[in-house]
Structure formats: structure tokens, C-alpha cells
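The complex appears here without one of its protein chains, the remainder shown in place.
Each chain gets a letter, A and B, in the order it is written, and its residues are counted from 1.
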Amino acid sequence: MTDEKKKINLTIDGIRVEAYEGEMVLDAARRVGIDIPTLCYHPAIGPIGSCRVCVVEIENGRGLPASCVTPVREGMVVRTNTEAVREARRTVVELILASHPQDCLECERNGRCELQDLAMRLGIRESRFHREKEHKECDTSSPALVRDADKCILCGRCVSMCSEVQNVAALGFAYRGTDALVTPMFERGLADSKCVSCGQCAKICPVGAIHEKEEWQKVADLICDPDLHVVVQVAPAVRAAIGEEFNMPAGMPVTGKLATALRMLGFDAVFDTQFAADLTIMEEGTELIERLKMKGPLPLITSCSPGWIRYAETFHPEFIPNLSSCKSPQQMMGAVIKTYYAKRAGIDPDKIVSVSVMPCTAKKFECARPEMNASGQRDVDIVLTTRELACMIRQAGIRFQDLPHGEFDAPLGISTGAATIFGVTGGVMEAALRTVYEIVTKKPLGKIEFSEVRGMNGIKEASVDLGGTEVRVAVAHGLSNASKLLRHINETGERYDFIEVMACPGGCIMGGGQPRSQDPDIAEKRAAALYAEDRGMEMRKSHENIAVACLYEEFLKKPGSDIAHKLLHTTYESADEAARVSRKEAM
Amino acid sequence: MSPFIRAHILVCSGAGCVSSGCHEVYDSLMHALENEGILSEVKVIKTGCIGSCDLGPTVLIYPDGTFYQKVKPEDAKEIVEEHIVKGRPVARLFPRQAEGEPCKNVSSLNFFKKQVKVVLRNCGVIDPENIYEYVARDGYEALARVLTDMTPKDVIDTIKQAGLRGRGGAGFPTGLKWEFAQRVSSDEKYVVCNADEGDPGAFMDRSVLEGDPHSIVEAMTIAGYAIGASQGYIYVRAEYPLAVSRLTHAIEEAHKFGVLGENLFGSGFSFDLDIRVGAGAFVCGEETALLASMEGKRGMPRPRPPFPANEGLFRKPTLINNVETYANIAPIILKGADWFKSIGTEKSPGTKVFALAGKINNTGLVEVPMGTTLREIVYEIGGGIPGGKAFKAAQTGGPSGGCIPESLLDISMEYDTLTKAGAMMGSGGLIIMDEDTCMVDIAKFFLQFTQDESCGKCVPCREGTKVMLDILTRITEGKGQPGDIETLESLGNTIKNTALCGLGQTAPNPVLSSIRYFRDEYEAHIDEKRCPGGVCKDLVRYEIDAEKCRGCSLCAKACPVQAIYPVAGEAALADASGGEGAHKPKRRTYEIDNSKCQKCGECMSVCRFDAVSRR
Partner (left out) sequence: MASDVQAKRPKLESVGGECKCHGKLPDDRFTKLHDVIEEYKDKPGSLIPVLHEAQKLFGCLPEDVQQFVAKGLGVPESEVYGVATFYSLFSLKPKGKWTISVCLGTACYVKGAADCLEALKKELGIDIGGTSEDGLFTLEGVRCVGACALAPVVVIGDTVYAKVKPEDIKKILAEHVEAHSAEAHVS
């Protein structure tokens, strides 16, 4: 870009600060080490300006403006730490607490709650105020999420996230004044709304008002049952972030420690979802080649993100024929564990508890979908989020950051670098291209990295020459970007052959079950961890995975075979259609 | 067509008079004229509000300017037969001044004498549904001049020089606002008229919309030309159906007349108008909330900047002005900035319309030059307080404003002095309160209002006003505690300083200003558990003065909860104890059991001997 943003000089707490036109006072202050407290502000969404915790004093200005929504001006003189400012902030937080349940000890967010932290930081010992608030039942209707409206502080983060970033608008404000609520339409449960379970709301909620349905205690109990064989698989994105839960710097690779921790927790076998990611590439690559040959239906659209799948089923059923029939890696792995692995290890699949650790809340929804039982049982029994696993690790007294390196169990723990980058936007596309290119052209790839599909641009496009045929690909992450791309296709008829969509902005590294972070660069840091890991791997293309090759040889025969289809592929249904059918059944 | 018009009969058809039955009066006037066979010689016009709505239905007869009040359909015959035909005005329908003198002519009525009509120039004078009447009073001439002789810059300069300030509340210089909107370049811009008139107790915008809708159409078109917009919207509150229908009619007429639409006056400039109807939310008067509402969303304000002039309706540059502000535009263009500046004060030129209501003899709309004192308005125009009661305070600016105590009766009514006094001009609601008003109760009333109307977005307003309201409620229930006043003050100031929009930023004003001027009333409630105004039900006691009571039992019969019981007179008591009063005749009186009493006041109103008192 050529048009440089205009520079602006201002003074904050006596420090001269250089900022850019359009930048907010808060960002400028934070850049020079002045940490103005915030509550509704979050870098992943546009500023809201509802909590008024971030107020500051501006010379010659009226009142105390909120720094997160006040743009810098030339010559502005800002003070962030006057008595008036401190008093106002304290009062505002006391007002929030006035109607807040304050049952921290029994709260999911205890110890990791932004409101609690804020109260502590501002030195609030008691709220001078109290207000009765009407009690609302906790909404547990969704298989993925729990909403406890009593704890909601109406900051509006989730509403922005769900409507603006995810374009779902399952959650919205209703009523006004002290009756104001954040709720799905008609105050129904989330399960009755258009929620796609992406969990972005839960990840961004500053308090315990929305969180994943916690199941880690159940897993801990099952592990103790000697009759059961509890296996675990862990998704690529988890290793890019779980260290943050243990105060390790973001972007630090912790794969080996993760394997060790899982073993210490007592899982009977520790597998890597990356194995299934390679398997996915084999199946999906084959599907792509088939569809390119048969000329349709194109574009083929990836299906490893259950949040995205639900979105397509709900909002863009016209693209259902374009969805890859491949299950997500988690579900493929589940099906393989209860069939191939059970047979090989000589364990009754009935006695296997298949747990997966995911960056994702939608996976909780996915594993509960009725069609996900190709193995004869539930393919995956329990899904834990990265955050839940961290809870388990803490409870077990494991000092994660100090753990030695461990390995996943073979064969379902063997994977390639292509599988690793599944966790980041563009990764599935890149992994697929690495394999498809070599299969189609029968030539080794010169440059293995497809930088056009990397990075955090919402929609990325590229053209790839597959030995004479030009393949047009696109990558979208975050559902509003996905919808933008699909609408563009609907409106212009632009041709694409292959599209990757990830529901979460940034891909799974930024999934709804990942550690919460306010670092504006967090996505890049986590992505860097995965790309680094990929670079360090011996095998970097899915078709080079010998364990996957073995699986085909011993069990699945070849990609796209009947048995592969039975176990690794699935079908979709328009949400409207599904609702109609279930209504009929109910009648 | 008749060559000779004997008289004009103006029948006020403002909303006030409609509810007092002016349509029926109109019908019977027409009927009577027809009976006399002079229908073609007399023009009967339904006008907008002339301002003195409590005297409605009002009828004005020209050329002589006779003013009739509280006209009933049965009076029509007499008016026509006596006044129109024989030239003998019907004296019994003249309004009376406070001194009791009946007053025949509209111009000699105190209520109108001091008024200077700029904004309300056509209200009550023309038929709002007839564009020709507007045109006959120089209507659309300003637009013609602007489109043919003036550049957008000329227009803006004129408005700037006139020093017109926004009448919607904050008093922001209008010319400057126009200039901001004009400077932004954009493929589309909008002109919006804020006709949400949310202040409960103000109805000047309504009167203009109903009585002179073309003045708004014309001014918005001028604004469109000045800033470079081709589309305007008028956001009217749904509670004003008559205003909506008159505006709709005016827009249609203006189209037909060629003063709205494509290529106006051959200038190449095109402009169109649409009406949007609100749905009952005070906060939608706030400009960013208003825009959200026009976009079909919840009326939640957003932080400014960006200001609407840069990013407004559908994210396009948008000029928002109040009805009364627009109503000033055409006269300024026609008569010039200097003329405008000659009215009012230096910092607040022009006039202001106040909606005079509450405990005052003459209620209604009054338009006076800025800088008129409150005393003039209350005593000269308003005719003082009914029942000879004492003036206690005036509330200006509605729920965003504050009260002005008796000691400040000589305050000059203009933007800056009012703000300095802790009140606010606001939209011009002016509620007069007498000695029987409880200032704590009034503060609570306003806070209840803002609290109900808070959009709920930001913490200080959503939670803070509720906490303040709870405290005030406690105080009025006699459960006030030491320290409550200080908490109200500090919380009020925090809310003012930190709330997101004007609603929250001004919500504590009525409380803070009443504490400022009537702290003793708060203290009486808290420390003495006493309501000096005798309003707070939990703090008042009804008592029967045994000396005055004649024992008639009316009160006991009237009491809905049987709280009044008979007692033998003092003499009897003395008798029982064998004291000296034993020989005096017994007299039965009544007493009130205050633990049962519901404070309905019934006993006091039925007692013919003034024996029941409230304290």
C-alpha cells in the first residue's frame, strides 16, 4: 500500500507518543506500556465502548471519555491515572458487581475471569451498591456450550463476534435498560437457534456467562475405570496454544510435552489427530481429483470444520453438493480407532472410550451428530477443549512447562508436516495441494510451501498449475468471510475448483476451545508455531505418511474404497429440511 | 368563487384542540354559515395550534382578531348570527386575564403580547393542509432564492452569520454543522430532521409539524442544497399520528407544486423526502440512536466520533437537525442574518419556543426572544401560579435538565446561563412547580423516566441510574440514610462523566440540581422523615384537628380502609378520671389511625370544616 497513514503526536501521562490517524487512545497508550484497564474491548472485534472501564482524562475535554473508542488527535494531552479516573473506574466496576452473582468459587472462570481480575486490580474490596436482577435459568440445551445469563455483564463482545465476525447472529440483545439481555431469539435455548457451535463467543466472553460444556471431570473418572480402554487423540492446533495456559510464551511448540502430559493423565493410548489429517488429505485429494475429472460438482469445499459445516447447512444449503463428503479428521480418527485399532489391539470396541482434545467446541456438537457412528458405536465419545485439558493437567498436579518430551503412540500417532498445518487457515489447502500436485503430475514438488494461501487475510486466492490444468483455489476463514466468498460466487458465478473454509478466524489455532488471549498478534504467533513444526518434520506430505499407507494396505484398501466410504465419509442435510423432518417425526 | 370575503374564521385544529372537540365546532360553524347562506363569504380554516391549548377549542376571527376560548359546538350558531352577521362579538366566550378582565382581542392578551413568532409564524394562522396558504405567506420563497441566487457556501455563511444554534438540546451552531457535512465528499449524503420530540412535557415540534409542515419541507430542501444531499428523512415519533399525516400530505403537495423532487426551479438540484415513524423509545432522539433506528436496528447510541456529519445514516455523511432549528431557516434566508441577530441575545440569537406546563395559569406554547427572563414567562405570559400558591421551581430541559429555584427567577433564558445554573435549555419543556411539589419526588420521577428509557448499553447509565433511583425511592419511603445525599452526588457525577451518550450524561441532572437548590428538602426526608411538599405518601400523615372537628362522620364514611374512628371528646376523658371537666357536655370527634391510613386524601377532601390536615 502506498498511502501511508498520517502520523499523529500526542502526550499520554507526560510521555510523547507517536500514533496513526484513526488509532484509538487505548492502543496508543498500550504501545508505550500504559496498560489502561478494559473490559468490553477485545482486539478480535471492533471496539464497543459499553463498559466505560477504560475512561481517561483529556485536557480541555468534557467528562471522561472511553479510551477504546476515542481516536487520537494531534496535540492531545491524555491522563490515564488521575484520582478522578481511578474513582470513575472503581465506581463503574462496583456498578457491574452490584447485580453480579459473585459466586466465584463455583464459577467456571474462577481465577481466569476478566471481571475478577479487574476488581482485584482496581482494589475493590466491596461494592457499595446492590441491585436485584431477575434470575434466568442456565441454558444447557446445546451439546457444545452453556450459557449462564446471570453472569452476563452485557459487554456485547459475544454479540459482535457472533453477528459481525461469524455472521451467524444467533445471539443478540433484547429488551433495554436494566431488562436488557443477551439471548438467542425469543429467549430460546442455543440448541434451538442458528448457533453453529463455533464457540467464538465462549472464547471471547470476559466472564463465566458462556463457556463450553465441561466434560473433563467425566474423562478423569473414566480413566480410573480399569475395565475401560480410554484412548485420546489430540488435534494439531492444541499444541500451538496449550502452553499459554501454563504461562509459556505464545507460539512455543509443546508437542512433546503434550504427549507426555496425556500419558501421565493415564490415557491408555495417546494418538495424534494429525494421523487422521493425513488420511483426510488422501481421501479428500482423491475426491478432488475425481471431481476435477468428472467436472463437478465444483468447487469442492473442505469439510473438516464442523462449525463451517453447520453454517453451510443452515445458511447456504445450496452449497451442500459442493461439500467434500469426507468426515473431519477427528471423526475419521474415531472411526479408525473403534475398527482398525480395536481389531489390531484386540480390544472390544465396546470397551474403548474415545476421547479427543480439540481447539474446538463445534467438535462437541459434531461427535454427537447421529450419523457419526460408522464404527457401530459413537465414533468419538467425548470431546475436550484445549482449555479443559489444561484444567485436567492442572488438577493432576502436572507442571506442564517442565515436562520432558514424549511421543505419540504408533501407528495412529504418526503424521506429517502437512497434517500439522491443518491447524491454521490455509493449511488444509496447502496440505492437499502438496499431495494432489504430486499425484496428478507424478512429479515432486519444487517449492513445497504455498505462501499465497498463508497469512491472516480473510479471503485468499491462488491458481495452481496441475500439469497443464489450472486449478483455482480460495481460502476463507471466519464465517463472515466464508459467506462473503459464497455470495460472491452466487452473484458472479466466478469459477473456483477447490475452497477451504474454516469457521474460526485464523483457523483452528483460534478455535472456540483455545486458550483465551487478548494479544492482537496471537493468531500469527500460533501459526508460526505450526509452520515451524512443519519445517522441522521429516515427512511433509500426507501421501508420504507410512502409517497411513499401512492403514490402506491392511484395512481400507485404497482412498475412496467402499470401506473407506463407509467409515470416513458422511452426508449433510439442510438445517431447514432437518427441522422439518424432526417436526414431522414429533407429530 | 365569491368576490368578497367577509371574514376568516380560524378554528384551531392542533392536537390539543382536537382532543377538546374542535372538529365538532368546525362542523357546527359550517352548518351555521350554511343556514345563514353566507358560506361563500366566510372562509373557515382549520389551523395548527396557536399555543394556548388549555383554552381550546379556540377560534380566532379576522379581520378584527377576536379570540374565543373553550368554544362548544352549540356556540357556533351564536358566533355566526351575532358576530359574523351582525358584527357583535360574543363576549361570554372571551378569555379572561388573571385580573379577571375579559379580553377580546388576541393581540391584547397577555399570553400573546410578549411573544415574538418566528418559528410559530404560521401556526394557528394558515391551513396546514393547503400549500397555497403557506406560499401566500412567503412560503418557498427562501428556497427559490437559495436555488436561483445563492451558492451552497452563501447559504451556509448566512446561517453561520445568523448564529443559529440547534434547538434540539445542545445548542450546537447550526451553520458549523452544515459546513462539516458540506465539506465531506461522498456519493450520497442525507438530511435528517429529528422530530422524535422525546421530552415529556414539550410539544413545540409537534405544533410546527402539525401547523406548518411546509416550513420543514422547505428548510430541509435548503439544507440538502447546502450540503449536497438529495434525500432527506423525517423521523417522527409514533405518538404523533396527526403530524405524520400532515407531513405526508405536505410532501405530496410539495411534489405537485414542484418544490420537491427533480430539478427544482430549473436549478438541476433534486431533493426528496421520506418519513420514518419511531416506535416508542426516548433514546432514539439521540442522534446516533436515531440513525440506528432509521437503519432498522435497536436504538442504541454509538460512540462519537465518527460524527454523523462524517459517517451517519447507512454510513454516509448525514446532517441532523431538530424541527425547531429547521423552522428558523427560511426566515433567516429571507430576512437576513442581521435581522435574526437582532432578536435574542448575543450568544443565543433568535427566539425559543417553550412548552409552558405544570402549575401555571396559562399553559401552552410560547415563543419569546432568547434572554427573556423566567419571571416574565411565568408571571407575565403564564399568568402566575394558580390558587395563589407560591412558585417553587421551574424544570427546564425535561429529564436531561434541571430545576431553577425562585432565587433565580430573573435568569435570562438562553443556552449558557441555563447550563451554568445546572439546568439546560433542552428542547424547551418548561414545567412550573408550586409549593405543593416535592422536589425529591420530582427528581425521582425524572430518574425513573431516564432509567426506563436507558438503552442498557453502557454500565454507568444502565446500572448507575438504577442504583440512584433505588436510593431516591428509599428516601421518599422514609428509609433514607445519612450519606445518601453524598452517594447520589458522587454517583451522579460519575455517571455524567462516564456514560456513553447524552441520555446517561444528563440523566443525573435533575437529581444533582435539586440537591443543589433544595438540599434541605432531601435532608427533611432523610433526617426528619418528613416531606415538606406533602407528596411522599409514606411520609405524610393525615390528622384531624379535634378543635375543628364537628363529628359529622363524613370522613369516616369516605375512608376506604376504615381508618377513621370516633372518640369521645376530651371532656369525657376528663370525666372518667373524675377531673374538673366532668360537667362539660361531651363532644364526639373523629381520629385517624395512621397505621391503617392509605393516605388517599379522601377525608381531607370531604371534610367541610377544614378539620383534616396533612403534614
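Observations, loosely collected:
Please note the rule applied: a contact is a pair of C-beta atoms (placed from the backbone, for glycine too) under 8 Å apart; a residue touches a chain by one contact, two chains touch by 3 or more.
Nothing here was measured: the structure is a model prediction, and the numbers come from that model.
Note that of B:Val191, B:Ala357 or B:Ile592, the residue touching the chain absent from this view is B:Ala357. Summary of contacts with the chain left out: across B:Phe94, B:Tyr225, B:Phe282 or B:Tyr590, the touching residue is B:Phe282.
Checked against the hidden chain, the listed residues A:Leu171, A:Met282 or A:Ile309 yield one contact partner: A:Leu171.
Within the full complex, the residue among B:Pro173, B:Gly201, B:Pro306 or B:Gly478 touching the omitted chain is B:Gly201. Across the entire complex, the residue among B:Glu34, B:Glu74, B:Glu252 or B:Glu295 in touch with the chain not shown is B:Glu295.
Listed here are the chain B residues that touch the chain not shown: 15-16, 18-20, 52-54, 56, 197-203, 206, 238-240, 276-282, 293-299, 314, 355-359, 363-365, 395, 398-399, 429, 431, 433, 437, 442, 445-446, 449, 453, 455.
Touch with the hidden chain on the side of chain A covers residues 163, 168-176, 183-186, 193-194.
The criterion applied here is as follows: only the chains that are shown with their structure count from here on.
The centroid of the Cα atoms in chain A and the matching centroid in chain B are 55 Å apart. Only residues 281, 283, 298, 300, 302-303, 305, 451-460, 462-464, 466-467, 470, 487, 490-491, 494, 496-500, 505 of chain B touch chain A when the two sit together in their complex. Every residue of chain A that touches chain B in the complex is listed here, in rising order: 47, 49-53, 55, 63-64, 66, 69-71, 84, 87-88, 91-92, 95-96, 98-99, 128-129, 131, 153-154, 156, 173, 175-180.
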